[in-house]
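For reference, the structure is listed below as structure tokens.
Excluded from the complex is one protein chain; the other protein chains are retained at their positions.
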Amino acid sequence: MKLDSLLKERFGDTDVGSEIYALAASIYPICRSITGDGVRKTLNHLRQHIDLNVNEVRTGTRVFDWRVPREWNIRDAFIKNAAGEKVVDFNVCNLHVLNYSSPIHAKLSLAELKEHIFTLPEQPDLIPYRTSYYADRWGFCMAHDRLVELPEGIYEVLIDADLTDGYLSYGEYLHRGETREEFLLSAHVCHPALANDNCSGLALLTYLAKLLAGRKTHYSYRFLFAPGTIGAITWLARNEHLVGRIKHGLIISCVGDGGGPNYKRSRRGDAVIDRVMTHILQHAGPNSAVCDFVPYGYDERQYCSPGFNLPVGLFQRSRFGTFPEYHTSGDNLDFIKPEHLAESLRVVWAALNIVEGDCRPRGTKPKCEPQLGRRGLYSSLGGDKEAPANNMALLWVLNLADGVHSLLDMAERANLPFQVIADAAITLNGRAFGIGLF
Amino acid sequence: MKLDSLLKERFGDTDVGSEIYALAASIYPICRSITGDGVRKTLNHLRQHIDLNVNEVRTGTRVFDWRVPREWNIRDAFIKNAAGEKVVDFNVCNLHVLNYSSPIHAKLSLAELKEHIFTLPEQPDLIPYRTSYYADRWGFCMAHDRLVELPEGIYEVLIDADLTDGYLSYGEYLHRGETREEFLLSAHVCHPALANDNCSGLALLTYLAKLLAGRKTHYSYRFLFAPGTIGAITWLARNEHLVGRIKHGLIISCVGDGGGPNYKRSRRGDAVIDRVMTHILQHAGPNSAVCDFVPYGYDERQYCSPGFNLPVGLFQRSRFGTFPEYHTSGDNLDFIKPEHLAESLRVVWAALNIVEGDCRPRGTKPKCEPQLGRRGLYSSLGGDKEAPANNMALLWVLNLADGVHSLLDMAERANLPFQVIADAAITLNGRAFGIGLF
Partner (left out) sequence: MKLDSLLKERFGDTDVGSEIYALAASIYPICRSITGDGVRKTLNHLRQHIDLNVNEVRTGTRVFDWRVPREWNIRDAFIKNAAGEKVVDFNVCNLHVLNYSSPIHAKLSLAELKEHIFTLPEQPDLIPYRTSYYADRWGFCMAHDRLVELPEGIYEVLIDADLTDGYLSYGEYLHRGETREEFLLSAHVCHPALANDNCSGLALLTYLAKLLAGRKTHYSYRFLFAPGTIGAITWLARNEHLVGRIKHGLIISCVGDGGGPNYKRSRRGDAVIDRVMTHILQHAGPNSAVCDFVPYGYDERQYCSPGFNLPVGLFQRSRFGTFPEYHTSGDNLDFIKPEHLAESLRVVWAALNIVEGDCRPRGTKPKCEPQLGRRGLYSSLGGDKEAPANNMALLWVLNLADGVHSLLDMAERANLPFQVIADAAITLNGRAFGIGLF
């Protein structure tokens, strides 16, 4: 499963990063929330690429300690000044409305209006992203610079939205592998116009699913596109019987910017996915980093709650909360780039590659080194100081192919990328060393 | 058991540091040794605060490889010059006499005298503290500056002391808890006028015992005020049957100066008390440090001998042997301060608090996070970058309340002070989460 040849086969000369970017861009303008038509529209976009199941769960359904909330749909919103000019317009940027806001239509003084306005005084040109899911509240978000320009006077505010009984929607796609053991890949679908967080993750996972389609795999790959927190809780509540199948998992968000890459370990800390991602990021450049689990973040919070404790980590480029554009209008289509999306895809693919390809080969000639030279695998000219580097992967595989060490163990101990070790194992196997690979 | 409210209840507005300091100052002038009336007088001072048992063990009693030594009592000592003027006077500073010195009354030349005089040429204005317990020897200690001023001539020396069969004395106080499991707290009582080493420790433990009096505790707290080495050996020899009850222990000395605080681990290295003190000192400021056990120091040497191997560490501010005032007349009442004594009390109290309060709660809602917002424990306004910090302790407790992790485990993993975690656990318990705490 070499990614480059697969990409060539599927997309020809088209750059996959640009493809992912285009999909992210197409869903960016949609006003998503934890429920409502924004989510449905988004899932319909993804459906043009993969055969997604859309699940609808009725408002009020009990999901563990929670209940599925009402459905929110919004048509329009603005603030007009005394002259009737729109000083804030939902149609320009859907972050302007407090997400999941109650409806309102009123005339207010500036002072009254300000009680319902959120700004970022320290980033005065950016519109913040704020939500109010679990308290009835109406509000607007805007650039602080614009707020301070507003003159005294009477303002007309409109939020033409409904909060009604309905459904929570989420998308699910299963790539069936040879076994029922699952690799869970999940991206949250609830944020409105934030490109990195998480149009990038939704688009990347869609393309990953597309690449897997028709490929034979050991694991089954389950893709989830669900609202944050309540979506994961809902899925877990409805699929408790499946949870034991999940052997590895990654939450994917913020994968289009130029930071990182970063991995946050699962609660277990030493799950296979933790070792796999640590190994990949170790070879992924100087800015990559791995951090321990903390019970704050994305949906790993739910998958790693003590009653589940699943081997699910979080993959990101920049870490949430650490970049200035986070949860603001600065997280727009200029902030994500095709090359970062492509590199993120490579990282996730590398993880799949390792869990699919890892094994514990056992050499058939464990006593002393086999004679590599005779088989054309070793220079016949001795004494050269430079020679060994070329042979190290072969020597490591031969030395550790004892049925105990996995290829990942070897890669870690040799400090070589997994693929270099796997290729050496394949070479040895091909030359009749019979190391029992795959 | 919040210390501040307890201090308020017991001492009103009086600062406990000043109280401890006053007790240390009251025992400072007494000339203590490993045996004799100096120890008895000191224990009598402590008895004004707590109901101390004083034990007397006869000279010659076998205690493991040792015998209880003779009792030493001193009445007066001086060196007089040819003019009959006292150039060294025991009544000015009891460090002047080699501790446990044989008696002497003689006239000597300066050269003969010098063979019995100990000074510190590198700290010429300070009187050293020296002892000779196990070899018959007489001697004086004095400032090197004073020694070099002495003219040739005949000197009269007097050490009016007895070394006679008698008793070794030590004090013991037991605060009975709900169980017979014990926490041992021990301070050495054998040093003469050295304020930090160990009037500070004696006074601190006395006040700690006083604070515990009347309080319900899980552990029984055993306080020992015994001469160094031979006192600990004597106690262990007479109480071997109790040793199995000791679950935690701290040797307390040098707790009044401005250094550290420092903790030296028990021989085990991973005893609960080692983890507890490491945790506390990690949150105690930049100068705090924890070091491994070495078989030199205070009475942890005996408690950690291989036949006992008890979970007993050493708590100090500055480490013995590392501060210039150590074992000199510089270790006087100016060297210790009420605020340092109070801070030391806080550290020891924090240790008691952890061993008393630690438990392994099990959440009743382990699957996914409970809905904190509905219970007023989580901001209803989402998207704010600053929000999580306030909730981290609650989230950590919920995430780790699996019946396996203790509150201390949680505090270590969350890198939050134990009390913050314990308070979060209490909050969750109080809001009907039923995490099975305490």
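Chains here go by letter, A and B, matching the order in which they are written, and residues are numbered from 1 within each.
In this section, a residue touches a chain if its C-beta (ideal position, glycine included) is under 8 Å from a C-beta of that chain, and two chains touch if they have at least 3 such contacts.
Treat the numbers as computed from the prediction; the structure is a model and nothing was measured.
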### Summary
Of B:F90, B:Y263, B:Y326 or B:W396, the residue touching the omitted chain is B:Y326
#### Entry: Which of B:L126, B:A226 or B:C304 contacts the chain that the document leaves out
B:C304
### Chain not shown: contacting residue from B:H175, B:R222, B:R267 or B:R413
B:R267
### Message
For review purposes, identify every residue of subunit B that touches the missing chain, sorted by number.
### Response
63-66, 99, 128-135, 137, 229, 232-233, 236-237, 240, 267, 294-296, 301-302, 304-309, 321, 326-327
#### Entry: Contacts of subunit A with the absent chain, listed as residue ranges
363, 365-371, 373-374, 380-385, 388, 391-392, 395-396, 398-402, 414
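Quick note on the criterion: only the chains that are shown with their structure count from here on.
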## Note on the structure
dist(centroid_CA(subunit A), centroid_CA(subunit B)) in Å evaluates to 54
